[in-house]
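The structure under discussion is supplied below as structure tokens; questions concerning it will follow.
Yeah, one chain of the complex is gone here, protein chain that is, but the others are all in their spots.
Showing subunit A:
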Amino acid sequence: MAAPESGDGNNGAARMVTLISSDNTRFEVEAAAASLSQTLQLTILDGGGGGGDGIPLPNVDSATLSKVLEYCIKHAPAAANGGAPNATAVDRAELERFDNEFVNIDQSVLYSLIMAAHNLEIEGLQSLVAKKVADMIKGKSPMEIRRTLGFPDPTPEEQAEMNAHMLEYGWAYE
């Protein structure tokens, strides 16, 4: 089973929910972690995801979901405290270090990760990956950005327009 280990750490009253990825892998996590997702939170509050049911996530594959849950598990305690006010400087520094390493991944994974964060409405994760993507594209030319994000090559008309604008905004390309 691909359930993250840390999900098993707390044997107390922590409620567990099961999430099912698009390729039918089951992930068992604490409800508190899954509730970082606004979408899942509603289902969980309604009592869904417990027992053998599981919540199907047809838009998220298992590789992406495990990454998403890694983030949620790490951030769940801070989120439960209402975020920053109770967090110590050490905790915040630790989360920052985790975030920096977390997004240090292949760009195709980043792409599915941001899509998943968007679909599941996990604001912190979406914002973290968006910042990473913004940093990746800021030094690139329009053509390189297209290729980075997997856009199809431009049509000749689009290319001509891009070129004309590049000449007009020559200062942005020096």
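Methods note: contacts are C-beta pairs under 8 Å (C-beta built on N, C-alpha and C of every residue); 3 or more make two chains touch, one makes a residue touch a chain; residues count from 1.
The definition used in the following text is that contacts and distances are computed from a predicted model.
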item: Missing subunit (named according to UniProt) among the choices "Golgi to ER traffic protein 1", "Calcium-binding protein 39", "Anaphase-promoting complex subunit 2" or "F-box domain-containing protein"; value: "F-box domain-containing protein"
item: From A:N24, A:T88 or A:S108, residue that would touch the chain that is not displayed; value: A:S108
item: Missing-partner contacts on subunit A, residue numbers; value: 107-108, 111-112, 114-115, 118, 126-127, 130-131, 133-135, 137-152, 154, 156, 158-167, 169-174
